[in-house]
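Following: one structure in structure tokens, then a few remarks.
In this view, the complex is presented without one of its protein chains, the others remaining in place.
In order of appearance the chains are A, B and C, and numbering begins at 1 in each one.
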Amino acid sequence: MSKEAAENILELAWIVPLICLVSAGVLTTLGRKLKEPWGGVVGVGAVGVAFLVTVVVFAALLSLPADQRVFEHVLFEWIPAGGFRIEAGFLVDPLSILWMLLVTGVGFVIHVYSLGYIAGDERYTTFFGQMNLFVASMLILVLGNNFLVLFVGWELVGACSYLLIGFWFKKIENSSAGNKAFFANRVGDFGFLVGLMLIFATVGSLDFDTVFGAAYASLGGGAGVPIALGTATAICLLLLVGVTGKSAQVPLYVWLADAMAGPTPVSALIHAATMVTAGVYLISRAHPLFALSEVSRAIVTFVGIGTAFYAATIALGQYRVKRVLAYSTISQLGYMIAAVGIGGAGYAAGVFHVISHGFFKALLFLGAGSLMHAMHGEEDMRRLGGLRKVMPWTAGLFLVGGLSISGIIPFSGFWSKDAILGALYESPESWGKIAWGIGLAAAFLTALYMFRTYFLTFTGDRSWGDEAHPHESPWVMVIPMLVLAVGTTLWGLADLPGSQWLHGFLEPTFGVFGGEAERWTGEVVLLLTAGLLVGVLGVATAYAVWSRATRERRISFGERIPAGAGMFWRKAYDVDAALEYGVRRPGWELTGVLATVDEDAIDRTVMGIGGGAKRAGRQLARLQNGSVRVYASVFLGGVVLIAAYVIVRGGAGL
Amino acid sequence: MEFLQTPPDPDAYIVLAVFLFSIGAVGFLVRRNAIVMFMCIELMLNAVNLSLVSFGRALSDLSGQILVFFVLVVAAAEVMVGLAILVAIFRRRARASADDMSSLKG
Amino acid sequence: MSVLAQAIPAPQTDYTTIIPELIVLGTGLLIVLMLAIRRFSNIGWYALIAALGFAAAGIVAYVDLWPEVTDGAATYAFSGMVAADGFSTFVVILSCVAGVLAVLLANSYLKREGLDKAEYFALLLFSAAGVQFMAMANNLVMVFLALEILSVCLYVLSAWNRDKFASQEAGMKYLLLGAYTSAIMLFGISFLYGGTGTLNIAALAQFFARNVLENQGLVFLGMALVVVGLAFKIAAVPFHMWAPDVYQGAPAPVVGYMAAAAKIAAFAALFRILFLGLSAMEVDWKPLLWGLAILSMIVGSLLALVQSDVKRMMAYSSISHAGFIAIGVAAASAEGMSGALFYLVTYTFMIAGAFAVIDCIGRKDEQYTKYEDYRGLFAREPLLAAILTFFLFALAGIPGTSGFVAKFVVFEGAAEGGQWALIGIGTVAAVIALFFYLRLIVLMYMQDSTERPDLAETRARVAAGPAVVLAVTVAATVLLGILPQGLLDMAGQAVFAL
Partner (left out) sequence: MSGEWILYIVFGATALVSAIGVVFLANPIHSALSLIGALASVAGLFLAQEAFFLSVVQIIVYTGAVVVLFLFVIMLLGIDSADPREEQLLRRQWFPWAFLGGVIGVGGLVLTITGIDLPFGVSGTDTADAVNEAGGNVQALSERLFTDWLLPFELTSILVVAAIVGGVVLAKRTKDLRGSGMGLTPDLAERISEEVEADAAEGELDPEDAFEADDVDPDPDSDAVLVGETSENGEG
């Protein structure tokens, strides 16, 4: 491909979100007029075409020499005021193209799967409309060439997820989950917005170019307005608030687990591929700002790795498959945030893990969806078990996903997680090794809870009643899972230590901040081995404890078991109890405290902002009782207040 | 009572106007008959007129008196529209109390 | 000596400066005259005349006056009673646009409700003239008279639906409180007059330039009471109590016009009085406006949260919008005021569009304005629901709509003045605001309209007038959201050419 041809193609990258946007508009306005298969065909087709166009754009980008792979194109000048102008356009570079591939690719697979999952729903077409709008919003988010466009996408994504989580809103639970997501995101967005204002106040622009130019200037290179250290830290921390909201990090993670109330493809799309990774994207994109402030990077790293560990302990105590996956998502996102927080090689590692996670988490969610589809919505592990024989495909593919997330060679999860752990360990920053330790512990817990889920669900005795008739899901659901399984098997090749194609590919974006590529050194091998060992240990422990779980034991898992030294070692049953007391309980007590914080403080703060506002509104409304004389009294009260102000102000002739 | 020898200051009129105004303003708040509420507004406007004339005289300027002239017109127009609405309401409800008009609230 | 023999100097008349106003007033009087002579059976003709009158006035203002006033300094006419400058011309054009939208909205409403009296259009024209004179007024008496013309027309229009008690109650409450406020504002004018010896706004500035007041209590209180009077018109807290009741009771097309027109007029007057006349007292009135802005944004948003009637919710939202616009005025800078002007333009379109939808959905007697009636709207009326969603997003200030740009420029004006606290509070209020708009949006997309057979069977009719209004307002809201520069330049010129 010639250079001109490649650039011509790149100029058309904006078509990708447009396709999704138009199809969303068509599907939403036509609504019920478009009968069942066709709404889905349009929805899936649009995302499919978007994916193909993205691949073409990707190819065009690859055909350019590495140093020319940052392509910015201004669509129009969007100039709100006087001396300040915004050039609304898009930016195609290695970072954004990867996200586009992820969003359209995984999005396409999930759309296909939805054809089977949502079939027969009365709002079939609307569902695809909203899904397409969601994909479009995410594409706007990653394609924008300035913070404002990014924020537009950021808000749209939030609004769409709000609609989709509450899709089956006839259930009260769902709409209140939608609310929770909404509140948490609003709190986050508020931080983000204030951060943007601070950026604007400091630099006078929201263009990536200008802002990052200023950041480079502060580091001693290039022209631009330097940013003071304190300001940079404040900006980064405010952005982090936004990230914790959207990417479900401590303390704003509370909404994600509840958001599982939505349809499973929504869970897959939001939690696997798209919305939750927006925070990782934001930090990666804003890396020059984070490079300015070591403090903020340390905070980001520990928020991330802390979340990774904390969410893993919670996941261990869950009985519902989708909730385990939700907490696992929070935990995995923590890894990514930690990676991009520490910087250096961590940037590439974080991005690597985003896509890796996109594959295996989408796979796991679709597996869970397939399971629920077969079991008529049952997802409580205590009432599952032995399903491997009935649903071999689902079980096998779920196993692949489980192995990948647990970090077992050769699946991509192994490579990407170890890339993150390696980046943490080898980072020049002093706190890196501590973070690495926590990350390793979290990796053990990950394998443990994942395989606890697998064994309780697919092996052992059947714990479901006779009324259930589980069956393998239709091919339209299995094939997407198969595709994802292949993806998670092969994706690891993209960034193997030594070759590190992805690291090189991302170099135009991260430049000097991207760190050195890894070599096959003894240290690397040791680190990889440690990661693998931890994973295997987790799987083995899970196997020992849960692989032969009977129906009775499953049911008793949830009950209180008196602790006693004698009972501790007797049976696997007791190991389970021990685990219950030794790991889950303390974890639960620890997290119990945290969970109180979770349920009470954070929940209440988050919900309280809305509730309190509403209560205040009600009190104020009492005054508005319809009587003219009361209105006039308030009016006169206002006049008296102003008069008092006049006196205080010293204008009075006293 | 020496001060009585000279004509009253403008201040004297202003004090009077302020109290006239206050009677109207407070009266508006306490009466429930809409027509009487209008009368209270008239009291307030008259107080303003009084102050305008006094200010005008103290300033040796006729603008104050001209403004009073306009205020008279405005007062008449407002009263007219107000009474028209009142008549329309009264046709339906046969009540002229402001407190009965509280179907809109919250 | 005979009085008649004494030569009275000829009055200084310069009718060219008020041509748009003359056209608007002339059209109004023409309608009144036509009604007196013979009646067309179809009020559509009167609507056409009114719309043409507005359009002609707007075009004359833009083509004839705008280039002139943006070139040079302000011209004062009628012995300094009115000022023709970029600012006033801008507002004149805006009021004509609002007038055309209002006429288009009203025609089908009046026919549907059987209230087809063409006097409606005459009053609409008079009220618009009131707005225009308020923007031009260079004399406190002119401000007062123009305000009264506007108010009297709005009182009548609010009470227009004689078949609905709520409408009459709205008119009555508006009038009682409005007259009360007028008296208080007049007292303020009288104090300003007493303290400075002039009623001319430009002369006020000269007075402050020449004199240093030892005891400024009189002038200060006068200023404060004038601000109170205008704050009542823009429905700023705590002078907002009338707004929810009036918005809920008055006919939807009236509200769609009134919400914008009253704000335009009052902000224009506020700006001219404070910024031009009393700029010497800037330190005194700025905190006053801050207080009003903050209270309006917060209280308006909070109260909107708990509403169950859409028109009432829109009233509280308009209170909160008044707060946002007041931020621009409180910035006391050309940037801030041009931001406020831009905001007013976008608000005019948004509110007219939103009330067009509310009117269509309300149907006969506006019986469907409760939240309950909006439940599942999307399933029944996808297009109307989508448009309303769009307007609600615009009102909430979602990027990509004109509402966002408007908030942005107003905040920018405040930022230039370093008023970060104001911006912070504004952001919080905007967040709460998004919340109550979304509450309605979510309801519209809920799907259990089966419980409402009365709603499911009949469809809302969108007549030609509202359809045009919707098309225009949606287009304007999108366009100003994406390409706001043209209008921003115009608003900038309007203020810089003062």
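By our rule, a contact is a pair of C-beta atoms (placed from the backbone, for glycine too) under 8 Å apart; a residue touches a chain by one contact, two chains touch by 3 or more.
Just so we're clear, the structure is a prediction, and the values are computed from it rather than from any experiment.
J.: With touch defined as in the header, list the contact partners of the absent chain among those displayed.
T.: Spelled out, the missing chain touches these shown chains: A, B, C.
J.: From the list A:V55, A:I434 or A:V630, which touches the chain that is not on show?
T.: Checking each option in A:V55, A:I434 or A:V630, the one touching the absent chain turns out to be A:V630.
J.: Of the residues C:F126, C:Y174, C:F232 or C:Y247, I need the one that contacts the missing chain.
T.: C:F126
J.: Even though one chain is hidden, which residues of chain A still touch it in the full complex?
T.: Given the touch definition above, chain A has residues 166, 169, 172, 175-176, 178-179, 182, 607, 610-611, 614-615, 618, 621-623, 625, 627, 629-630, 633, 636, 640, 643, 646-647, 651-654 touching the missing chain.
J.: In the complete complex, which positions of chain B touch the hidden chain?
T.: Looking at chain B, the ones touching the missing chain are residues 1, 4-8, 10-16, 18-27, 29-33, 35-36, 38-40, 42-43, 46, 49-50, 53-63, 65-66, 68-70, 72-81, 83-88, 90-94, 96-97, 99-100, 102-106.
J.: Can you list where chain C touches the absent chain?
T.: Residues in contact with the chain left out: 1, 3, 6, 8-13, 18, 25, 28-29, 32, 78-82, 117, 119, 122-123, 126-127, 129, 133, 139, 141-142, 145-146, 148-149, 152-153, 155-156, 159-160, 162, 165-166, 171, 191, 194-198, 207, 211, 213-215, 217-218, 220-221, 306, 308-309, 370-372, 375, 435, 438-439, 442-443, 446.
As a convention for this text, only the chains that are shown with their structure count from here on.
J.: Which interface, named by its two chains, has the most contact pairs?
T.: Chain pair with the maximum contact count: A-C.
J.: Approximately how many whole Å separate the CA-defined centres of chain A and chain C?
T.: The mean C-alpha positions of chain A and chain C differ by 44 Å.
J.: Give the residues of chain A that touch two or more other chains, as numbers and ranges in rising order.
T.: 621, 624, 626, 628, 632 - these are the residues of chain A that touch more than one other chain.
J.: Among the residues of chain B, pick out those that touch two or more other chains and give their numbers.
T.: Residues 25, 28, 37, 98, 101, 103-106 of chain B touch two or more partner chains.
J.: Which positions of chain A touch chain B when the two form their complex?
T.: 621, 624-629, 632-633, 636
J.: Taking the touch rule as given, give the residues of chain A at its contact with chain C in the complex, in rising order.
T.: 28-29, 31-32, 76-82, 84, 122-123, 148, 151-152, 155, 159, 162-163, 166, 169-170, 175, 178, 182, 186, 189-190, 193-194, 197, 200-201, 610, 613-614, 616-618, 620-621, 623-624, 626, 628, 630-632, 634-635, 637-639, 641-643, 645-646, 649, 651-654
J.: Which positions of chain B touch chain C when the two form their complex?
T.: Those in contact with chain C are residues 14, 21, 24-25, 28, 34, 37-38, 41, 44-45, 47-48, 51-52, 55-56, 58-59, 61, 63-64, 66-67, 70-71, 74, 77-78, 81-82, 85-86, 88-89, 92-93, 98, 101, 103-106.
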